[in-house]
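This is the structure, below, for whatever I ask next.
Apart from one protein chain that is not included, each protein chain of the complex appears where it belongs.
We call the chains A, B and C, going by the order they appear; numbering starts again at 1 in every chain.
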Amino acid sequence: MSSQTNGTASPKRVGVVGASGYTGTELLRLIHGHPGLELAAATGDSKAGTKIADLYPSLAAAYGDRQYEAFTPELIDGLDLVFVGLPHGISMSVVPHMRGRVGHIVDLGSDFRLHDKTLYPEWYKAEHTAPELLDEFVYGLPELFRDKISGAELIAATGCNAGASIFALAPLLEAGAIEGDGIIINLITGVSGAGRPPKENTTFCTVDENVTAYALLSHRHTPEIEQALHERTGVEANVLFTPHLAPMNRGIISTCYGRPAQDGLTSDDALQILADFYADEPFMVVDERSPSTKAVTGSNSVHLTARVDERTGHVMVISVLDNLMKGASGMAVQNANLALGLDETMGLSSIGVYP
Amino acid sequence: MSSQTNGTASPKRVGVVGASGYTGTELLRLIHGHPGLELAAATGDSKAGTKIADLYPSLAAAYGDRQYEAFTPELIDGLDLVFVGLPHGISMSVVPHMRGRVGHIVDLGSDFRLHDKTLYPEWYKAEHTAPELLDEFVYGLPELFRDKISGAELIAATGCNAGASIFALAPLLEAGAIEGDGIIINLITGVSGAGRPPKENTTFCTVDENVTAYALLSHRHTPEIEQALHERTGVEANVLFTPHLAPMNRGIISTCYGRPAQDGLTSDDALQILADFYADEPFMVVDERSPSTKAVTGSNSVHLTARVDERTGHVMVISVLDNLMKGASGMAVQNANLALGLDETMGLSSIGVYP
Amino acid sequence: MSSQTNGTASPKRVGVVGASGYTGTELLRLIHGHPGLELAAATGDSKAGTKIADLYPSLAAAYGDRQYEAFTPELIDGLDLVFVGLPHGISMSVVPHMRGRVGHIVDLGSDFRLHDKTLYPEWYKAEHTAPELLDEFVYGLPELFRDKISGAELIAATGCNAGASIFALAPLLEAGAIEGDGIIINLITGVSGAGRPPKENTTFCTVDENVTAYALLSHRHTPEIEQALHERTGVEANVLFTPHLAPMNRGIISTCYGRPAQDGLTSDDALQILADFYADEPFMVVDERSPSTKAVTGSNSVHLTARVDERTGHVMVISVLDNLMKGASGMAVQNANLALGLDETMGLSSIGVYP
Partner (left out) sequence: MSSQTNGTASPKRVGVVGASGYTGTELLRLIHGHPGLELAAATGDSKAGTKIADLYPSLAAAYGDRQYEAFTPELIDGLDLVFVGLPHGISMSVVPHMRGRVGHIVDLGSDFRLHDKTLYPEWYKAEHTAPELLDEFVYGLPELFRDKISGAELIAATGCNAGASIFALAPLLEAGAIEGDGIIINLITGVSGAGRPPKENTTFCTVDENVTAYALLSHRHTPEIEQALHERTGVEANVLFTPHLAPMNRGIISTCYGRPAQDGLTSDDALQILADFYADEPFMVVDERSPSTKAVTGSNSVHLTARVDERTGHVMVISVLDNLMKGASGMAVQNANLALGLDETMGLSSIGVYP
């Protein structure tokens, strides 16, 4: 039985700006099933006037003939909260104009995740055009920064790869079990993270029956991971992050390797550190089982395990999540719940659609 | 915003007998998110004592350390409703002993779907051992037989392939637009319909990158389709049903061909017949768009289209559904809602997880 | 042990015009392994100057630093044979200028398959610009039209869907076992048939875990099938052809339904008709086994079976082939072998890469 209750309060009115991408579509699904939210606006400039159901027939039964609208500031005036699902570089030009018009903004993109503006030209190859907002945004990873997120006006939801990796590494770093130097993150992700528009590297015939590594040494989630680990644990972490693309729609598995900072650390110790860190977290599952991405498809859950290899001197932590749920839209709703003072788990399933 | 409301009534106590298969797992997911149901028993004889989360990590965050139990009649005594997800041939030996102990029984198997006991030896190659119950079971396809299902004690939920095909054909037959003779159903299904236990024809390396037809001329859903079409429309339909297995987890597409019974029937006419038949049905979407299985993954929706080929003299109707949802557990919950007097759509999403 | 022998003759010099698509790539693979052919030119206008291995790393070990060239008529002057792998509409403007410069032309596109020029505006929505060539081209389906193909100057290789369907239907039609009216072809194809360029309907996230029907009533291979069946059997066939897209790279399964033209026809009869028709054909396998697409991946083989459903009055024939091999480049090489007087099977494997 669901524990979700609507209570007597009227639902919060929310908007989705950039609703025609995959994260926007997942938000439309989640908002429709959320007892405390009501969709007041769904914009998609390049798709304005298109029926939502024509672009995403999965939404047909729920959204009928509703169309995407072109964004105007007036469209969102007075909304309780706006989710922003715009491409990198666009968000930073739009968000400044939204501020003050709406109660809260949850940005799913990367434009406001890094606090240090010099990281943008280094990793994103362009200057930030609204650097004054960088310090006002809270980094939206609820399990690590819940206090800051609760009631916050401006939230930058964590990137999918970053979230998976931070969930794995933060507990061990915080416990002093691994060193900040020498961390390797070997990650495998499904294809939906690359978004809806067709590209040469996301056609079926390119991706199916294929695994390849990409963005070698240069993936943009690298500084985000280092920043969040430092912000939470105080340790200057230094990570080599290598993502791989696998033939699946959704799912991320982050296999993280660290150098032990303690003598005699065992696999049981590492598992216990994870279990303690995530005790009482409704979406976090720590177990000796090796986690699989499919177990979290469509859910907001994260599964983790850990091992210590005494033979070679490594600590290994593995985490999985659904990149469109806990890695994007699910986490965005969780952030929104915290911002709006709703039950943090409202509208979010912890059970994946399996198989 | 979800329209589901719990109201003030206490939840109905339900059991799942045969909870360790794929349909049982889907039921555990649905019951957990259903505001009106509470899981009182989950049995799986071959898995008794196993943690649910160890067999299905997707359920870990919700079910924690809960284990499958061995079935005993006492376990279900007094429950409001029991879902039965047992293999063909087992159900008919168990259900007679359940009767009277529980309020309602929704059987997801095929043992009680056919009213004519002689069809069992013909299509299932074995005599029925509880033929006296055949007439007491209602055929559980809510959109076609809602009145009989409401409040019913014994419900035999429709087979996945059968449901997809009946949804496509019943409106045209009922409208007198196609003939009962000469119907061809060419269906393509995902692999989960074959169940969890490993078999030679369901290993990844057998199925992936492969499509094959199976059960040529002899699939057991054939008489079920003919019976339901007759029961609903009065027409003696006569169908050649050819299923194909495609490399996907879930999803059925049923492409049905009939011979026009009316002169001058157009594609628009055929679409209108479908639209009229399913007007006001919350899970049924009729559109000119060619439906895709992925649009209904994880949802209880059915998408349909139709065409009339005047050049060659055929009517074509295409339907898609998720075999584990509308084709099994979702439909079972819809039947249960009707049996228990709950809102028919309670706990059932009409939006698929996409992509 | 391979039966291929080079003999003492020097290899034939061939060109591939339009070498950067999937059929061109398959030709480059086949030509490299063909003892009787030598690649003299590989053109790809939009990719001229690009290293073949950069676009298709699968060819890296064999083609090293070789680049695609821009097409010029001079480039192909004096070649023994040219394969043309250009999009519909382009081929008809290029081929007239090739004629006379090369010994033989095998066109893999659709521009010269139909003999009746009025079919182009009807099915392809444009007038043919070189209609005078239509009667000079031989339809390149070796198992049905071998005599015409042997030594021919101009060959239009069969379309992938058309080939699969013609292979299934021609024997039964020729034997008078089915009627020409009322034929239904329900076909399922992999994605590579849609070509390399990214499109909305061929991204991984659109196609994976999805089956959908497309080109309802209007697929362009329809008239080609009807023409070839008539040309071979003399029967005016009339087919409703419905293709479906399945999540796999390669492979076509054509499930064909006909109305029996003879009383008492049995499944054994139908199988025997197929077996007789394809006796002594090295690439054709007729068996009671239900064929699977994966069994022919990477090979030039076709697998077929048949059934007669006496209960409902239908004959069913099922065929499978690899759309890039027997459905395109493999058949093109087979045609080229016949045109050039080489052993018809040279350079073509009958064994698929499995699994």
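In the analysis below, contacts are C-beta pairs under 8 Å (C-beta built on N, C-alpha and C of every residue); 3 or more make two chains touch, one makes a residue touch a chain.
None of these values were measured; they are calculated from a predicted model.
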Hidden-chain contact residue, picked from the options A:186, A:233, A:299 or A:349: A:186
Hidden-chain contact residue, picked from the options A:293, A:323 or A:349: A:293
Candidate in contact with the missing chain, chosen from C:47, C:220, C:244 or C:294: C:294
Residues of chain A (touch criterion as defined above) contacting the omitted chain: 181-184, 186, 188, 190, 205-206, 208-214, 216-217, 238-240, 242, 244, 246-251, 253, 255, 257, 290-294, 297, 305, 307, 309, 311-314, 316, 318, 355
Interface with the unshown chain - residue positions in chain C: 1-2, 4-6, 11, 22, 25, 28-29, 31-39, 53-54, 56-62, 192, 209, 249-250, 282-285, 287, 289, 291-292, 294-299, 301, 303, 347, 349-355
Missing-partner contacts on chain B, residue numbers: 22, 191-192, 196, 198-200, 202-209, 247-249
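Rule of thumb we're sticking to: only the chains that are shown with their structure count from here on.
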Identity of the chain that, by mean CA position, is farthest from chain B: C
Same-site or different-site touching of chain A by its copy chain C, using the half cut: same
Intercentroid distance (Cα basis), chain C paired with chain B, Å: 39
Distance between the centres, which are taken as Cα means, of chain B and chain A, whole angstrom: 35
CA centroid of chain A to CA centroid of chain C, Å: 46
Two or more partner chains touched - positions in chain B: 209, 249-250, 291-292, 294, 297, 355
